[in-house]
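Excluded from the complex is one protein chain; the other protein chains are retained at their positions.
Each chain carries a letter (A, B and C) given by its place in the written order, and its residues are counted from 1.
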Amino acid sequence: MDFELTDDQIALQEGLRSFCSGRFPIEVVRAVEATGGIDRDRWRELADMGTFALRLAEDAGGVGLGTADAVLAFEELGRALVPGPLVWTHLAAGLVDGAATGEVVVTGIERDDASGVIEFPATADVLLILDTDGAWRVDVADLALAPLDPPLDPLTPVARLTAPLPQGAKVLDAGPAAELRLTGAALTAGQLLGISTATTDLAVAFAKERVQFDRPIGQFQALKHLMADMLTRSEVARGAVYAAGVTVDDPEVGPVARAVAAAKLTAGEAAVENTKTCVQVHGGMGYTWEVDAHLQLKRAYVLDAAFGGREHWAEAMADLAFT
Amino acid sequence: MDFELTDDQIALQEGLRSFCSGRFPIEVVRAVEATGGIDRDRWRELADMGTFALRLAEDAGGVGLGTADAVLAFEELGRALVPGPLVWTHLAAGLVDGAATGEVVVTGIERDDASGVIEFPATADVLLILDTDGAWRVDVADLALAPLDPPLDPLTPVARLTAPLPQGAKVLDAGPAAELRLTGAALTAGQLLGISTATTDLAVAFAKERVQFDRPIGQFQALKHLMADMLTRSEVARGAVYAAGVTVDDPEVGPVARAVAAAKLTAGEAAVENTKTCVQVHGGMGYTWEVDAHLQLKRAYVLDAAFGGREHWAEAMADLAFT
Amino acid sequence: MDLRYSESDLAFRAELRSWLADVLPTLPPKPAPDDWPARRDWDTGWQRQLFEAGYAGINWPKEYGGRGATLTEQLIYLEETTRAGAPYIGVNFVGMLHAGPTVMAEASEEQKAFHLPRILRGEEVWCQGFSEPGAGSDLASLSCKAFRDGDHYVVTGQKIWTSFAQVADWCELLVRTDASSKHKGITWLICPMDLPGIEIRPLRTIVGSSEFSEVFFDEVRVPVSQRVGDENDGWRIAMVTFSFERGTGFISDLVETDKMISELVELAKRVTRKGATAWDDVALRREIGQMQAQMDALWAMTKRNLAQAERNGVPGVGGSVVKLYYSELFQRLTDVAMRLLERASLSRDDVGQLVGSGSFVEERLRSTSFTIAAGTSQIQRNIVAERILGLPKDR
Partner (left out) sequence: MDLRYSESDLAFRAELRSWLADVLPTLPPKPAPDDWPARRDWDTGWQRQLFEAGYAGINWPKEYGGRGATLTEQLIYLEETTRAGAPYIGVNFVGMLHAGPTVMAEASEEQKAFHLPRILRGEEVWCQGFSEPGAGSDLASLSCKAFRDGDHYVVTGQKIWTSFAQVADWCELLVRTDASSKHKGITWLICPMDLPGIEIRPLRTIVGSSEFSEVFFDEVRVPVSQRVGDENDGWRIAMVTFSFERGTGFISDLVETDKMISELVELAKRVTRKGATAWDDVALRREIGQMQAQMDALWAMTKRNLAQAERNGVPGVGGSVVKLYYSELFQRLTDVAMRLLERASLSRDDVGQLVGSGSFVEERLRSTSFTIAAGTSQIQRNIVAERILGLPKDR
C-alpha cells in the first residue's frame, strides 16, 4: 500500500494543469458563454490531451490509463472550470464514434431524471442515456427541447425536454452501464475536488491582499477559521476521491459503489461549502460578475447535482454500509 | 400589541431571580445529588414562592396568574438549575392534592414513551401519566422500577419501569390533558431558555477573565463569534418562548400548538448548542466537574428530551403550518 | 406582554388589505429588470399611489406627509404589502429607509421640509455613497475626499455598491474632510447627482443584474448648504443610518423569508421522486418545520424589538441579531431548495411544472449577499459580542 501519486501520475497532473492554464485561462472559459458553452477548437485540443480517450485501451486508440489517473485529470479540469460535457464525452469514448477524438460532443442524462434538463443543448451532438437496462444514444437534433434561460451557470447552458425521451440505440448493456454511472460519479467528484481547491486558493490569495482595519483580512481569526475549514473539507474529500478512482480500477481493495458514494458526497460538500465561503471571504467583490468566485459557486452546484446529489449518495451509503 | 414585560412581570421575574440566587445557590443545587434530586424543605419554599400554584385560580388557593407569567418564572428556575420535577408538579397543581403546596412531589411521563424512564424515582410521590385519553395518577411506590446508574444529569436521578404502566386513576379528560401537555412543553422551554442565557453569561464572564497569549480570550474573534451566536440563539428563542406563554393564555393571538412548537424547538436548540459552546469556551476547565458548565449541558439535554424533542416538534410544526 | 392587535390596528389592517386587493390588479406590467428609467417611473409611480392613499411613511410624522402612526401599524403595513405581493420598495429604498430617516433625525428644518415630502411623494430618488473599493467592512477608512472652496466642497474619489445611481436625484455621500482623523474626519453631504464631474459605471452582480454602480467623483462642487450636521461629524450621522438599518429595517425581509418557506413547501409538493412528492419525505418536512419554528421565533423577537423601540424611541442593536439569524436562515432555505430540485436547479427559469423553481435558484445566488451587504456576518458578530456581551475589542 502506498497511497501517494506515482511519478507518472504527478506528471499527468502537472501536464494537465499547465495545459489548462495555457489553453483555458479564465478569459477563454468565460468566452464560451457566447458560444453555447463549447469552443470546438479547444474541445479538440482537450481530446488531443487525451481527456476523452484516457481510459480507452491503447489498441482502441486510447491512452490506456485507469480511473485513478482520470480522476486526477478531471480534478485539473474542475480546478480550471473548463466548460462542456466533459464527463459524458469521456464516458462515451469507445461507445460513440468521434467522442474520443473530440469530433463529436456527447452530453447525457439518466432516463429517470424527472427534471428533463439537458446540458449544452445547442452544441452537443449526441445524448447518452443511462437507465437500468443499459446505455443508449440519441442525436440531440432529434430531441424536442424548450429553452431554459438564464442557466444557473452561465457556462452550462440548459434546455428542457418537452416530450418523453426516445428509447435510442443501445450502446451498452446493464452491467457495464452501471459501472459507467459509477465512473461518471467518480470523475465528477474529481472536478468538484478541483473546484474546492481552486476556490480555497482564490479566497486565501484575496485574504492575504485585501486590507481592512489596517491589516490583511486573512489575519482576522474569523476568516482564518473559515479558510481552515475550506482546506479541511478539500483534503478529506481528496482522500475519498482518489480512493474512488483506485477502487474503480481495482475492486479488490474495496466495494466500488461505497468508495464512489464517499467521494461524490464529500467532494460535493467541499465544493459547495467552499465556494460559498469564498464568496463570503471576498465580501462585496464576491457578489460581482467580475470576480471568478461566482463561476466556481455555480459550477459547484451544477456538478453537485450531477450523477446523484448528496442526499442520494447519503442514502445509498447507508444501504451499502449497513444492509 | 406591546410585547414587552409588564411591571408586574418584571417584578415576578426579579423576585424569582433573587429567590433562586438566595435559596438555590449552586452549592445547594449540587447538594441534592446526595438526596435523590430533591430537598423537601427547599421544595416547600418553592411552593411558598408560588412555583406550583402560580396558574391556579385564586379561589382554588392559587396565585391566579397566567402561563405567560409562569414561563418567566420557569426561565428563572432553569437559569438557576433548580432541580426536581418542577414542571410536572406545577402541572399537577389542582389535580393532585398537595402538589400546589409542595407537600406532594409529582413526576410524570407520557404513556407512549417507550423508554419507560421515570425521573426522581426515589423522591417523587406521585406519577402523572399523559395519554390520548387524559391524565392519570399513580403512586410512585406502586411502580416496578429498576435502577439506572449513573444518570445523565447527576441532579436528575432516573429509573426504568420493568412492568407496563398501571392505568392509574383518571384526573383529567382528553381535551384539558392535551392542553396540559402543551403547557408543560412551554414551561420546559422556559427552563431551557433560562439555561441558554445562564450558560452564555458563564461563558462571557470566563472569557473576560481568562488570559492566554497575554490577552483575555474573549478578545479572540473565534471565541467572540461563538458567544455572539450564543446570544443570538437565546434571544431568538426568548421571542418564541414568551410568545408561547402569551398564546397559551390567549389562543386568539395564534395557534397554540404552533407557538409551543416554535418555543420548545428553538429553546432546546439554544440550550443544547449554547451549553456545548460554553464548555468549549472554558477549554479544559469546561471538562471538569467543578465548573458548572457540565451541569448546564446535562440539564439542557434532559429538558430538550422532555415533552417532545426537537425532531418531534419540527415534524409537528410542518404538519401544523402546512397541512 | 400583549400580542393582541388593538381595534384600530385591526381596522387599519382590514382597510389596507382591501385597498391592496383593489389596486394591485390595476398596476401596469413591470418593466424589464435592467431598464432603469422605466423602473424609476414604475417604482415612484407606486410610491405616489401609496402616498395618495395615505400609506406612504406609515410611521413618518404627519408634518412631512407621513401617516404619523405606530410601529405596530408599520409592521402591519409591511406584513400586508409583502403577503399581497405588492411592489417592492425598489428605487425608493434609500430614500425611504436610509437617507429619509437620517435626514429626519439629523438635518436642518429646511432640508427636512424640502426632501421628506418629496421622498414620500415619489418625487425624489436617492442613492447611497458610503462604501469604497478600499473601505468595505472598514467603512471609516473611506478616502473619497472633499475640501472647502468658498461655499462649496470639492469632492474627488470613488464610491462603490451604489444602488440605483443611474436614476437617483440625490446621493447620501460620505466624504473625508480631515485626513488626520479616521472617524472624526468624515462629513455627510446631500449630493445632487446631476452635478458635473460625476461618472456612473454599472457593476454586474452575481445574478447578472446592474442595480449597483461604481460612482466616480472628479472635482464635483457640492454646495456647503448641502451638508447635514457639522463638518467632520458625518460618522456619527452615518451610524444613525445604520441604527435604522439594523433596527426595524429588516422587517420586510423577514416577511419575505416567511413567505419563501411556504413557497418551498408548495415547490416540494410539485417535486416527485420515487413515486411520491418530496413533501412526503420526512427529512425534508423536519428541515422545513425547523426553519418555520426558527422563523416564528424570529418574528416573535421582532415584535419584542418593536415594543422596545416604541417605548424607547430608538431601535437597539437587536437588529444585528435579526440580520445574523435571518440571513443564514434564508441561505439555508435556498440551499434546501437546491438539493430538493436536484438537476432542475440548473436553470434560473422555472423547469416545466416546477413553478417557482427558477426563483429559488435565483434567490440562492442573490442571498449570498445577505451575509455580506449592510455589514458582513463577521462584523455583525463583532457588534453583538462587543456591544451586547461587552467582550473586549479586538486590537
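We take it that a contact is a pair of C-beta atoms (placed from the backbone, for glycine too) under 8 Å apart; a residue touches a chain by one contact, two chains touch by 3 or more.
The structure displayed is predicted, hence computed values, not measured ones.
Set against the missing chain, the residues B:140, B:241 or B:302 yield one that touches it, B:302. Looking at B:151, B:168 or B:218, the residue that reaches the missing chain in the full complex is B:151.
Annotation: of B:42, B:137, B:181 or B:310, B:310 touches the absent chain (contact as defined above). Residues touching the missing chain, restricted to chain B, are 113-117, 119, 147-154, 156, 158, 160, 211-214, 217, 220, 222-223, 276, 279-280, 283-284, 286-290, 294, 297-298, 301-302, 305-306, 309-311 (touch as defined at the top).
Contact between chain C and the absent chain runs through residues 281-283, 286.
Interface residues of chain A facing the missing partner chain: 1-6, 9, 68, 200, 204, 207-208, 215-216, 218-219, 221, 224-225, 227-229, 231-232, 235-240, 242-243, 245-247, 250, 252-254, 258-259, 261-263, 265-266, 310-311, 313-319, 321-322.
The definition used in the following text is that only the chains that are shown with their structure count from here on.
Across A-C and B-C, it is B-C that has more C-beta pairs touching.
Here the spacing of chain A and chain B, counted between their Cα centres, is 50 Å. If you average the Cα atoms of chain A and of chain C, the two centres end up 37 Å apart. The multi-chain contact residues of chain A, meaning those touching 2 or more other chains, are 220, 222.
For chain C, residues touching at least two other chains, in rising order: 378, 381, 394.
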